[in-house]
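Right, chain A next:
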Amino acid sequence: MTLSEYFSAALLFAGAFFFLAGTLGLLRFPDVYTRLHAVTKADNVGLGLMVAGLTVQAETWTAAGKLLLIWLLVLLTGSTVAHLISRGALRRGIQLWKL
Partner candidate 1 sequence: MQTLYFALALFLLLNLGAGMWRVLRGPTASDRMLAVQLLGTTAVAVLLLLSQAKGHAAMRDVALVVALLAAVTAVAFVRRAWPDQEAEIDSE
Partner candidate 2 sequence: MSAAFAYALVGVGLFSLGLYALIVHAHLLRKILAINVMGSGVFLVLVALGGRTREAQPDAVPHAMVITGIVVAVSASALALTLMLKLVAETGRAELPTHRRE
């Protein structure tokens, strides 16, 4: 393995860790708002690190650009959906979790 491969492997592992954290949060957190918090970590950081790791290995600039576009799109849709769901949940009177 070359240096760049070690580098992207590290990024990929970090991304996978955030996906694991997001899924764990989705399963273990107590209410929809905290779960939302966990999911967006996987969306933004997890996929971001994965995309970064794959971009290092991308064969052409087009492929790298496409990877970046995918990440930006997921950022955009993920944050919008998170906003819509949390606002809708608040309006419908779903209670915030309290200790």
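Here is how the candidates were picked: all candidates are chains of the complex that A comes from, given by their letters.
Here, contacts are C-beta pairs under 8 Å (C-beta built on N, C-alpha and C of every residue); 3 or more make two chains touch, one makes a residue touch a chain; residues count from 1.
Just so it is clear, the model here is predicted, and its values are computed rather than measured.
Of the candidates listed (1 or 2), only one touches chain A in this complex, namely 1. Chain A makes touch with candidate 1 in their complex at residues 1, 5, 9, 12-13, 15-16, 19-20, 22-23, 26-27, 32, 35-36, 39, 42-43, 46-47, 50-51, 54, 57, 63, 66-67, 69-70, 73-74, 77-78, 80-82, 84-85, 88-89, 91-94.
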